[in-house]
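With one protein chain withheld, the remaining protein chains of the complex are depicted in position.
Naming follows writing order (A, B and C), and every chain is counted from residue 1.
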Amino acid sequence: MPVTVAPDLQAIVDRIAAEMAGREERGKVADYIPGLARVDPKHFGIAVATHDGRMFAAGDADAAFSIQSVSKVFALTIALGKVGDALWKRVGREPSGNAFNSIVQLEAEQGIPRNPFINAGAIVVSDVVLAGHAPKEAIGEILRFVRDLAGDDGIVIDDEVAQGEADTGFRNAALANYMRSFGNIHHPVDQVLGVYFHQCALAMSCRQLARAGRFLMHEGQHPDTGFNIVSPMRARRINALMMLCGHYDGSGEFAFRVGIPGKSGVGGGILCVVPGIASIAVWSPGLNERGNSTLGSLALERLAAATGWSVFNQREPG
Amino acid sequence: MPVTVAPDLQAIVDRIAAEMAGREERGKVADYIPGLARVDPKHFGIAVATHDGRMFAAGDADAAFSIQSVSKVFALTIALGKVGDALWKRVGREPSGNAFNSIVQLEAEQGIPRNPFINAGAIVVSDVVLAGHAPKEAIGEILRFVRDLAGDDGIVIDDEVAQGEADTGFRNAALANYMRSFGNIHHPVDQVLGVYFHQCALAMSCRQLARAGRFLMHEGQHPDTGFNIVSPMRARRINALMMLCGHYDGSGEFAFRVGIPGKSGVGGGILCVVPGIASIAVWSPGLNERGNSTLGSLALERLAAATGWSVFNQREPG
Amino acid sequence: MPVTVAPDLQAIVDRIAAEMAGREERGKVADYIPGLARVDPKHFGIAVATHDGRMFAAGDADAAFSIQSVSKVFALTIALGKVGDALWKRVGREPSGNAFNSIVQLEAEQGIPRNPFINAGAIVVSDVVLAGHAPKEAIGEILRFVRDLAGDDGIVIDDEVAQGEADTGFRNAALANYMRSFGNIHHPVDQVLGVYFHQCALAMSCRQLARAGRFLMHEGQHPDTGFNIVSPMRARRINALMMLCGHYDGSGEFAFRVGIPGKSGVGGGILCVVPGIASIAVWSPGLNERGNSTLGSLALERLAAATGWSVFNQREPG
Partner (left out) sequence: MPVTVAPDLQAIVDRIAAEMAGREERGKVADYIPGLARVDPKHFGIAVATHDGRMFAAGDADAAFSIQSVSKVFALTIALGKVGDALWKRVGREPSGNAFNSIVQLEAEQGIPRNPFINAGAIVVSDVVLAGHAPKEAIGEILRFVRDLAGDDGIVIDDEVAQGEADTGFRNAALANYMRSFGNIHHPVDQVLGVYFHQCALAMSCRQLARAGRFLMHEGQHPDTGFNIVSPMRARRINALMMLCGHYDGSGEFAFRVGIPGKSGVGGGILCVVPGIASIAVWSPGLNERGNSTLGSLALERLAAATGWSVFNQREPG
């Protein structure tokens, strides 16, 4: 099957949204902070930004939600821009094989998190982003970056969610302190976590998120400005990381069923990238037992089946 | 860059073989059994079978080597043919995040190995292949299957290597017994290990191995006979498993650098599949600290860079 | 309270046996082999051999039961006699802090079990006992040793239990193979396990067991023959090991509640030693969640309270 933008893509996303609207099994909404717990599990949204600048959306594609761990992709991009491959001395690139907030692995590997998409790794990334800044400036930099990627100044950080994370984030505080005991966090823990919690509290719609991910389908180039956000090789590598580590301990399952690089968050959002073809955002708040959006994952499985966008699909020789 | 068979592919593989011939850093040859320890680290071979039936080879592409864990791909294919998706009740599909022979994970997950490419998972696969057979028959089935895939009846099992595995395979015996204590091995441990050790002792050249992997680029279809070895979806999923779990605890690194699904073995061989385009085998006996062929990995990185075959590369819309 | 043999010791053990007869909560009988599973949970026996050669018994003190892990004390004594302190290069002396058959610790500590009373450690001890013998001879040596300690040639090994252990002992086979992979088992695994499973299948009554433990209250001296089984220092150290490691992951609880060195087995027996005063055996087949005899532990708590025999009790200055 040739990889292409299906002529009936709008019909496909409409059909997916209709199927998801009728699904009973939605999983469990994250409830560790009020700002997430009160989200209605009935929501479902999908938005597909294609390589040619079009957008195909359905469902609650314009409702803002907390992107949570999806933000790790953007923070990683900033950190790589700051310190380049030196980042990989402080964070690994291997799947974790453990629950996403496990502290065990850090003991075995002397404070080096396995990848930048588990919490510990993302906290190291926050520490890198914070370097040379006051925490407020670092948070501002992340917000401006995401707004620029999406071409949308309406994106905001949900302060209530950020505060909720801070009020309950003892495990993240444990991770940060633990890594600091190994010398792998350089700034005061409360400042690093301040950056991290605000980044996770970015509120975006599917449409905004799909737009923000476009540079990763375009080999790192901002499609609106032509500016190179990252080099082509680095864009490929971010995609590779999403494929191997983007869905906590369900990354294998996602690759197996969907076959597209993606990053999920406990807010129920998933960002996927089909290199050269599309940037996709889905959202449904109910989570499966691995912490990934139940309907979001299913919708992407449907989309991949309908479009042939799995990277493991046969590609037409040119 | 469009995905295609480069017009100068022979020149590319010749250049790679020449570069590898000049490399000093080759890593350490596996030395736990005599049959592997005495292999000359100077070897390097590469063979690329393309979708259109051509073969591009260089270096020691016709020298037979012990394919070791690369055989797990073929055994998995047989097991899926026998029991289908029921296999996934006994083996997971997630990266392991641990050394490839770790027993710790099995304790935490009650005897269910994380994926079919770590030793524990491959032993469960052997147990499935063994069902309804005497061990000799099961070994014969694997050998016939690989010969058929490669279209080459000259492929043999190196009995000395198989015996060496049996003489030293106490850790695999521990894994098998441990899983049997959880009820996840159904046949006598020595029979299961007999099958497993013989499968690992398959001796193949790069050319033979690249040919044996062709069905995985052709959506599961045997290119010579047109027979469906596995369904297109299952072929994609085997490729996904290779991407996420094919290189032990270096799978992330390989995806990051090469971006092509592959499976390595401690004999120094790697089989890679570019869906729709090519089946690739490389061999160089020296291993890096993760147990993957040092020059084999580097050669594949060079090949991916020269051809644009990374699945994370931008694809041309059709 | 002075440490002494209470003048009313027979009344104490009678009272304890009476209380235990009325207890409803008895825990769960080990059921992994038929020879253990069919034992009536109603049994309770107690026997106290005192320093002055008297015996105080009550309940089913003359019924034979499978001593299981209690046998590790006798096997350790033989092994120390054979290789002395060189044993401690192959086995540690620290509490395990894990389930008694955990394989995780062995990975972290390179095949060296933490102490001789967890299964892995006892298997190394069996390997030492086996040295220079055929398995049958080693088993015979253990049997003769225990008969001599107890002064009772009627003690036998229950072959059905030994066979049951062999038929289901996959986890022990895993431990043995795993340690052999580290070079810490020197003989063929099936021979070592043969010795181990037969040793665990020793069938003894409380009276026989209490007699067999007398050398440990007498600084290593056989009370009947005056022969030094082990040196006084070694006897003290075996007692120390029982105190710290004798009850799997309930050793702390036992020290806290009873305060007397002891070793339990999944057959429901416990052997305790009060240095200079008494050797005690109790038996009741129901186990608590840590794998120690529920009523046996309670009976010993009662006995310690009534006699002041806890080693943590105030001692009268001489």
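Assume a contact is a pair of C-beta atoms (placed from the backbone, for glycine too) under 8 Å apart; a residue touches a chain by one contact, two chains touch by 3 or more.
Since the model is a prediction, treat every value here as computed from it, not as a measurement.
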Check your understanding: Considering the complete complex, which visible chains touch the unshown chain?
Key -> A, C
Review point. Which listed residue (C:26, C:43, C:72 or C:114) would be found touching the missing chain in the intact complex?
Key: C:114
Review point. Where the complex has a chain not shown, which of A:104, A:134 or A:156 is the residue touching it?
Key: A:104
Check your understanding: Of C:126, C:239 or C:288, which one is in contact with the hidden chain?
Key -> C:239
Revision key, fill the gap. From C:35, C:59 or C:92, the answer for touching the chain not displayed is C:92
Practice item. Touching the absent chain in the whole complex: find that residue among C:45, C:111, C:275 or C:291. Key: C:275
Exercise for review: Based on the whole complex, identify which of C:45, C:261 or C:291 touches the chain you can't see.
Suggested key: C:261
Practice item. Extract the touching residues of chain A with respect to the undisplayed chain. Key: 102-104, 106-107, 170-171, 173-178, 180-181, 189
Review point. For chain C, which residues reach the chain that was dropped from this view?
Key: 2-5, 51-52, 92-98, 105, 114-115, 217-219, 232, 236-237, 239-241, 243-245, 249-253, 255-256, 259, 261, 274-277, 310-318
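Just so we're on the same page, only the chains that are shown with their structure count from here on.
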Review point. Per-chain C-alpha centres versus the global one: which chain is nearest?
Key: B
Review point. In terms of residue numbering, is the interface formed by chain A and chain B classified as same (over half shared) or different (under half shared)?
Key: same
**Study point:** Equivalent-chain rotation between chain C and chain A, CA atoms, steps of 5 degrees
**Key:** 180
Check your understanding: When the C-alpha atoms of chain B and chain C are each averaged to a single point, how far apart are the two points in Å?
Key -> 49
Review point. With chain centres defined as C-alpha means, what is the inter-centre distance between chain A and chain C in Å?
Key: 56
Exercise for review: Just give me the whole-number Å value for how far the CA centre of chain A lies from that of chain B.
Suggested key: 31
Exercise for review: Going through chain B residue by residue, note those that touch at least 2 other chains and give them in order.
Suggested key: none
